[in-house]
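Only one protein chain is missing from this complex, and each of the others stays in its spot.
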Amino acid sequence: MSTVLPPENLESNPRVKAVFDDIRATRQTGFINNIWRYLAFDDDLLERTWAEVKAVMATPSDLDPLTKEMLYLAVSIVNNCNYCVHSHTAGAKAKGMTPAQHAEVLKIVALASKTNQLATALQLPTDPEFLMEE
Amino acid sequence: MSTVLPPENLESNPRVKAVFDDIRATRQTGFINNIWRYLAFDDDLLERTWAEVKAVMATPSDLDPLTKEMLYLAVSIVNNCNYCVHSHTAGAKAKGMTPAQHAEVLKIVALASKTNQLATALQLPTDPEFLMEE
Amino acid sequence: MSTVLPPENLESNPRVKAVFDDIRATRQTGFINNIWRYLAFDDDLLERTWAEVKAVMATPSDLDPLTKEMLYLAVSIVNNCNYCVHSHTAGAKAKGMTPAQHAEVLKIVALASKTNQLATALQLPTDPEFLMEE
Amino acid sequence: MSTVLPPENLESNPRVKAVFDDIRATRQTGFINNIWRYLAFDDDLLERTWAEVKAVMATPSDLDPLTKEMLYLAVSIVNNCNYCVHSHTAGAKAKGMTPAQHAEVLKIVALASKTNQLATALQLPTDPEFLMEE
Amino acid sequence: MSTVLPPENLESNPRVKAVFDDIRATRQTGFINNIWRYLAFDDDLLERTWAEVKAVMATPSDLDPLTKEMLYLAVSIVNNCNYCVHSHTAGAKAKGMTPAQHAEVLKIVALASKTNQLATALQLPTDPEFLMEE
Partner (left out) sequence: MSTVLPPENLESNPRVKAVFDDIRATRQTGFINNIWRYLAFDDDLLERTWAEVKAVMATPSDLDPLTKEMLYLAVSIVNNCNYCVHSHTAGAKAKGMTPAQHAEVLKIVALASKTNQLATALQLPTDPEFLMEE
């Protein structure tokens, strides 16, 4: 089904093993999901992608982990990425998203997409109140 | 610039006036931004759209108002709606989004779009761990 | 504002002139809108694009001209093409789209985009009733 | 495969049953397709979504039912919603879309997406003739 | 799984046979992939689509065949077309794309999508240096 195959004996490559070890340590789980296994077809792509995910998503910051995961899920829905919708729905549930919150994320995504289309269709001029002075 | 014009003497139409009064009361401001003025070219579209925005965004729920607004902003960015990016950036700031949180929303949107493309490019199989049993 | 410039003395190029003459004859107007003027930076691209537009949009077929134009408009909204939203809104109005029909197109585009997002978010299995047997 | 499961004994919930009864009555069929069964994970989302679909799609209006369904299909293709492409292709066929009309919808969607990309790539200025005076 | 079925005895239709013969001759292979078999549900759509693919992709031009195929793949990823990602990944490999080049295409697609979102989120003004004078 995929367009590349994960290398065999993935963790015999020390760069891959280092990333996987860091994923396991950061997430405190032994589970390595497919995106990391398949990105391992290119060491550099794997390292850079994990480094960015770790920095943005797994480092304490001004947004709490559940909010970040719901934002990631919302983007994945709008980008229509099936794998990502599955993995980030699971991720958000693991971080505590309740069914009611899940429904709310969906309502916002759906409503925003609807009003986005209306605004585009109308070619709305931006209110001067929304503009910044330079 | 727009593809329809707001009717003249907008609030002489009682259905429009009722919606605008409710917007002002709900948001506690006299400011009616352009999307409502232009949607008034069709009474029904105006009423239904406001009813949904009010129900989803302006009613206490399981997500706090700032989180909801940031989700709306994230969707608007991915949908590439210029008006909406402006209005919901302004809306999120009005609800307390700090510059650091703003930067974080952007980092998540950008990262999610990046990994979404990678997952699509790889045509990743969904991990069985993410699937639900029916 | 554009990324290419229309050639000067556009119609001194006989291939361009032939296309423009055909546009004027087909549409029965002297007005050549910008997409044709700018596509003229490449003869081949201009000829092929007009040939396809003429075949699909300006040739009698199983759908009436207004329906076709509204479909073109709907696609242009979802693809978020500002130029195209303007030109096909104008085109649909020129073919008789009433304000009520315009509002209806917008309602359908907005509703469809909303339910599209919900279906993606839910990763809905397709009902067997919708599938064709091969 | 989905990210939520439809509740068991769906119609033991009176709000769900009321929506399903209305779907059956409106469409004059016993068949409830998956989007309604899965949206039932949240009463409110189910009720609101059906109310809007019924108002826009199943109420006599200025566009005939087949035209509306073809517009819905076109939007679903551009939004790349697999479930929706299947359900609205089936829906349009049920409302009388012939194979020739189906091919025509596809030609328009494909042509419009092509010219949308050209217009974006060229960053075309909008012809003044298309603009409205405010 | 599809929304139309390829006609039976496809090549008994002389228009279809002519296109298939040309595909086989142009590509020097007996393999006709699914898009051509399914597009055959409408003669005209099949003929036009192949004519354009042949003219743009299979005719010597100012870009080499591998570069063209990688551009096609990049567009297919961003448009999130599963079939197309598979077929154009295979096509690019057949034209000589190495694993390292494949990884590079993915890095560029992912990076570009990321910075595209940032530029949209920031609503960046275009630098005057990038604009053309008319």
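Think of it as A, B, C, D and E in the order they're written, each chain with its own count starting at 1.
Following the convention adopted for this analysis, a contact is a pair of C-beta atoms (placed from the backbone, for glycine too) under 8 Å apart; a residue touches a chain by one contact, two chains touch by 3 or more.
Here the structure is a predicted model, which is why all the values come from computation and not from measurement.
Seen in the complete assembly, the chain not on display touches A, B, C, D, E. When the omitted chain is restored, the residue from C:A18, C:I32 or C:L45 that touches it is C:L45.
Contact with the chain that does not appear here is found for just one residue of D:V4, D:L39, D:V78 or D:M97, D:V78. Residues of chain C that touch the chain left out of the display are 3-4, 41-42, 44-45, 49, 79-81.
With the whole complex as reference, residues 77-78, 80, 82, 85-86, 89, 105-106, 109-111, 113-118, 120-123 of chain D touch the missing chain. Although one chain is not drawn, its touching partners on chain E can still be listed: residues 1-4, 31, 33-35, 38-39, 45, 49, 52-53, 56-57, 61-63, 67-68, 70-72, 74-76, 78-79, 81-84, 86-90, 98, 100-101, 104-105, 107-109, 111-127, 129-131.
Here is the rule we go by: only the chains that are shown with their structure count from here on.
Shared contact partners of chain B and chain D, listed by label: A, C, E. Counting hops only between chains that touch, chain D reaches chain E in a minimum of 1. Interface equivalence for B-D, evaluated over C-D, D-E or C-E, points to C-E, where over half of the contact pairs coincide by residue number. Because chain B and chain C carry the same sequence, their contact can be compared by residue number, and under half of the numbers here are used by both. Chain C and chain E have Cα centroids lying 21 Å from one another. Chain A and chain E have CA centres that are 27 Å apart. Here the CA centre of chain A is 34 Å from the CA centre of chain C.
Within chain E, contacts with two or more other chains are made by residues 3-4, 80, 85-86, 89, 106, 110. If each chain is drawn as a node and touching chains are joined, the picture has every node linked to every other.
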